[in-house]
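A protein chain is absent from this complex, but the other protein chains hold their places.
Per-chain numbering from 1; labels A, B and C assigned in written order.
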Amino acid sequence: MKTPVQPPDLDELKQRIRAFAFERGWERYHTPKNLAMALIGEAGELIERFQWLSPEESVHLNPERHEQVRQEIADVLIYLIRLADLLDIDLLQAAADKIELNGQKYPVEKARGNADKYSEL
Amino acid sequence: MKTPVQPPDLDELKQRIRAFAFERGWERYHTPKNLAMALIGEAGELIERFQWLSPEESVHLNPERHEQVRQEIADVLIYLIRLADLLDIDLLQAAADKIELNGQKYPVEKARGNADKYSEL
Amino acid sequence: MKTPVQPPDLDELKQRIRAFAFERGWERYHTPKNLAMALIGEAGELIERFQWLSPEESVHLNPERHEQVRQEIADVLIYLIRLADLLDIDLLQAAADKIELNGQKYPVEKARGNADKYSEL
Partner (left out) sequence: MKTPVQPPDLDELKQRIRAFAFERGWERYHTPKNLAMALIGEAGELIERFQWLSPEESVHLNPERHEQVRQEIADVLIYLIRLADLLDIDLLQAAADKIELNGQKYPVEKARGNADKYSEL
């Protein structure tokens, strides 16, 4: 399935997803509200691939499970790109800004000292 | 908050997220199983921003809501990047492959003819 | 499918779900962490039944869709009962306490006055 050529960048994917929806007359269904639902639906399918695995097993997926997870991850990204497109959000910039914000929220010294309490952070 | 420079690409974000986890001693928490949970947790926060809005309202978010949504979208992407990193999945290629697969699953002619039944597709 | 007899109460359902897991040797998979995942996975399937419907359409489901939704709702409840059982939580009492707590959090006068801002509450 993998092509030997360079994978497309996020912008190219955005264009393909736009075209996909347009060609099928699905644009009217693609409100941000509905897309947020579709996104979490796919995240739910992703969860189902992991729910009965131990944390260790989840690190070493067999090839079949790995491919299923790869497809669910792809579905989440597709809806994320589409949602960001409709709301005029630059995904990469948004993530970069959030990483910086998280850095202020969880300073290294405090986070390290409380590693055991990560779940409280 | 936004810097005038070019936003980083996915690869650069992956490196920053790796460093973020490493510096805080959080790597041991970052199993694929746990990250899938964190991802859907963020998707849940995204849903909460939309749940009482009409589909129309979700198209025209006020600036404050738009920024909240932008941050939740960023959080989803951050965990998606981290999860894909741990499972050695190329996000862009995975999405490109899935769009192609979806194209076979929902051929244009059939999809258009059943636009009203989109929810059944 | 519906039997003419009285439906079981929550306690009886809890016993049946216990037996179901025991008979299949599934108890070891049923940690609270895993059950919380299974629950949100089912909630994701529920979401998928509604995601492309307008709010109005979601009120008037056709019989087939209604039955699908009924089954997804049942799955969510089953995992909720199982999770509460393992954590020794009385579901009915927990809900009653939470309704009271929510009443303090959203007093009637304030909530009514801000109905348009429900999403901010």
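In this text, contacts are C-beta pairs under 8 Å (C-beta built on N, C-alpha and C of every residue); 3 or more make two chains touch, one makes a residue touch a chain.
Because the structure is predicted, anything quoted here is derived from the model rather than measured.
Partner chains of the missing chain, restricted to those shown and counted over the full complex, are A, B, C.
The chain that is not drawn here is touched, among residues B:43, B:61, B:92 or B:111, by B:43.
Although one chain is not drawn, its touching partners on chain C can still be listed: residues 1-2, 7-10, 13, 16-17, 20, 23-26, 29, 31-34, 36-37, 39-40, 43-44, 46-47, 49-50, 53-59, 61, 66, 69-71, 73-78, 80-81, 83-84, 86-87, 89-103, 106, 108, 111-112, 115, 118. Counting the whole complex, the residues of chain A in touch with the unshown chain are 37, 40, 44, 49, 51-55, 118-119. In the full complex, chain B touches the omitted chain through residues 29, 34, 37-38, 40-45, 47-48, 50-52.
By definition in this document, only the chains that are shown with their structure count from here on.
After Cα superposition, the angle needed to carry chain A onto chain B is 180 degrees, rounded to a multiple of 5. Centre to centre, using the average C-alpha position, chain A and chain B are separated by 3 Å. Among all residues of chain C, those that touch two or more other chains are 37, 40, 44, 51-52.
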